[in-house]
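Here the complex is missing a single protein chain, while all its other protein chains stay put.
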Amino acid sequence: MTEPLAKPNRKNPLSRTNQPLLPPSARSRKAHGLTLAACVGRFMLQCCGECGRYTYPVREACPNCLSSNLRFMDAATGGTLISETQIEASGDPYYRGHMPWRTGLVRLDCGPSAVVHLHGECGGPGSSLRLSLQLDRAGQAVFFAHPISETPNMEDDPQWRELTADPKDRRVLITDGRSLVAVALARALGKAGAARIFVGVADGWKPFDERQALEAIEGVELVDLDLTSERSVQELAMDIGARVEILVNTADHVRPAHLFEAGAANSAREAMDHTVMGLMRLAQAFGPVMRSRGADGAAGAVAWVNVLSVHGLSSMPQFGVHSAAHAACQSLSQWLRSELRQGGVRVINAFTGPLDTEWFQTVPPPKVAPRMLADAVVDGLRRGLEDIYVGDVARDIEARLFDNPKAVEREAGQ
Amino acid sequence: MNLSKARQGYNGVVLAVPVTVPYERYSIETAHWWIGKALRALAEGTGISHRDFDGFSVSSFTMGPDSAIALTQHFGLSPRHLDHVPMGGAAGIVSIRRAARAVQAGDADIVACVAADTNQVDTFRKTLANFSRFAQDASYPYGAGGPNASFALIARHYMDAYGATREDFGKLCVAQRDNALKNPHALMKKPLTLDQYLSSKPIAEPFHLFDCVMPCAGAEAFLVLREETAKALDLPFVRLLSAIERHNAFPDDPIQVRGGWVLDRDELYAMAGAKPDDMDFVQTYDDYAVISMMQFEDLGFCKKGEGPDFVRANTFTIDGSMPHNTSGGQLSAGQAGAAGGHLGITEAIRQLLGTAGATQVKEAQLGLVSGFGMINYDRGLASAAAILARA
Partner (left out) sequence: MSGDILGSLAAALAGGSIKVVDLTHTLSPDFPVIVMPPELGQSAPFRMERISRYDAGGPAWYWNNLSFGEHTGTHFDAPVHWYTGRNLPLNSVDTLPPADMVAPACVIDCTQQTSKDADFLLTVANVTAWEEEYGRIPARSWVLLRTNWSKKSGAAYANLQSDGAHTPGPDAEVMRFLVEERGIIGFGTETIGTDAGQAGHFSPPYPAHHYLHGAGRYGLQCLTNLDQLPATGALILAAPLKIQNGSGSPLRVLALVQERSTG
């Protein structure tokens, strides 16, 4: 049985905070095919388009027929453990801090053998295993082998926890409590074991219906946070920055505007101020302290989640300002990701289709219910994803963008 | 389809002037410094200027960014046979094979084969982190245990499959330490008992401290030349009877249980006109005892899976039933990077020249040297072996 995660003790003020280090991160360009799969929680290996054989490690030509037509294809997730070891010594500073480390060689059901990280509850050689591709602290794809069936507390396995962003025992900041999704998110995170859920509320003098619902959730603490105010963001970070292990940015600002309308620039500026500039202010205030706490114990800083519109990936003209703002957020999130990665803190983007809010009243269904988004975010944290597509519209756009981004653009809004 | 024709023998090819530049655990020098030391010792041992070596074959992990051509200018060499053999523990025998054909054909007269590596404080970690594309993509990120972790997987599987025990591995390690105590150049100078071996700290199960080689700085070198050249220079020499190499054999084995020797050993013995039993000593590539055991099997000293019994039936000491790694091998002499595969060759030359001193096997006439190397991903890719004879 996996040792259940002990409630983190209060920090000893006399001990230095453990500094974040990263596992070895050099990879070949082709190997990022695995990264692509790991980001969305898929299990893909190179498969030869000519002879049909799967191959691993990632390479440039099929060792069976020398075809260069090696595409990353979904593969069976099963495998058999051939051998295992428990590494007790390493020259690598990251792993030195995580000894012992269990790895194994697995014969994948699809053919090749792979060195993998082993969950503590995997049986010895000969055992059947389930494989997944995960992103490690360096943001690089690695294989992880799980036992076939659930075991008690399996999510608390220390090696698994390094590859995920489980909210259990972590403190969360939801940046915009007025967001439609805030209540559902707070509930889902609470249910997932978050130790504390700070919920930012801008303009506390403006009443809002969800205040009571938020206050009723155990562990929730409302805090002043206005993403359009540098001072507000900075002051909150001074108060609680060192206590936030997962930040969920729910900021949004949807206002319809026509590109040729005189007021469109104002709408755009407002939207950008709430979203892009808000994200930037958050990054400046919370980024450095979160990055520095990436290895602060078993419940150190681990993830930054942006709730973004899938239309940030391809404009929806009726909501052109919104699309542009979220496109900018997506770009900024990549920048943030490269900064936070140095601390082993992952940036997750949850791309959602239109939420079921008054601002998307005129958009036909299917729409995303807050609960669906909240569950998807918690699931993404627990599985350590990087890109989450929430709802049928977002998944449709994801698939179509992969297929032909120009088609998505031409058909948008039709 | 068999496209092969019978191989030409190595008639008239000899090896001479075994050089060991004494190892150091850590060195502030570069690989070039160690290569220079080795070349100088070769020249002094030959009695001619190093500028008269018209062949140069070099192996090193740490000579970057240089390649062999840069070293010619660095050391003032003007060779007409130039070789860079980045094949780790197989590099020595691969160098011999290439040099032998060059001197046989007259493309070169005297080939200096040199392997050297430095070991600065962080060299080993950096070498591991940048070892190969497959290692970088698919093995090093998994615990960064390096070859210890990779071979631990192979060892654990070998134990499961063939019943080898840690005591078996330990027996080889202890025997090599006994041998090393007679080698003044060996880094390990204290006796090792089986108890100490068994109770040492774990590194990567089933490996513990004394299963692992100690990375160090050092150089090994020798000359490959024609018999008449050696005689003209008045150099004592040993004969090259046969040599094999094979890379990435058995790629479909899900985990390594054998090396390429299996494919080529019949030819190895046929060319030499000898059998395993005829060997007066064996120098295996001992990055881990399990790999030595695999070589005993794959080179025909016993059958596959009988390695453990073979170990239990022999002593492996210099004066024992199966003199093995008489210098102490890498496990006790130290692993000077790419020179690890040359260590067995220089020791074998000394044994057959009768100049091995305290490690001398009495009346050694015939010896086998084996090379193995390059754990590119999950297994050692290169295997090689040579049989040498007293002249």
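Brief remarks follow.
When the chains are written out, they are named A and B in that same order, and each has its own residue count from 1.
Everything that follows uses one rule, which is that contacts are C-beta pairs under 8 Å (C-beta built on N, C-alpha and C of every residue); 3 or more make two chains touch, one makes a residue touch a chain.
Treat the numbers as computed from the prediction; the structure is a model and nothing was measured.
For the omitted chain, the shown partners it touches in the full complex are A.
Among A:Arg16, A:Arg29 or A:Lys206, the one in contact with the hidden chain is A:Lys206. When the whole complex is considered, the residue among A:Ser232, A:Thr250 or A:Thr275 that touches the unshown chain is A:Ser232. For chain A, the list of residues touching the undisplayed chain reads 203-207, 226, 228-232, 255-256, 263, 266, 270.
Operating definition for what follows: only the chains that are shown with their structure count from here on.
Chain centres here are Cα averages; for chain A and chain B they lie 48 Å apart.
The residues of chain B lying in touch with chain A in their complex are 124-125, 128-130, 133-134, 136-146, 148-150, 152-154, 156-157, 160, 201-207, 251, 254-255, 377-378.
Of all residues in chain A, only 23-28, 31, 56-58, 63, 82-92, 94-95, 100-101, 103-105, 107, 113-117, 125, 136, 138, 140, 142-143 touch chain B in the complex they form.
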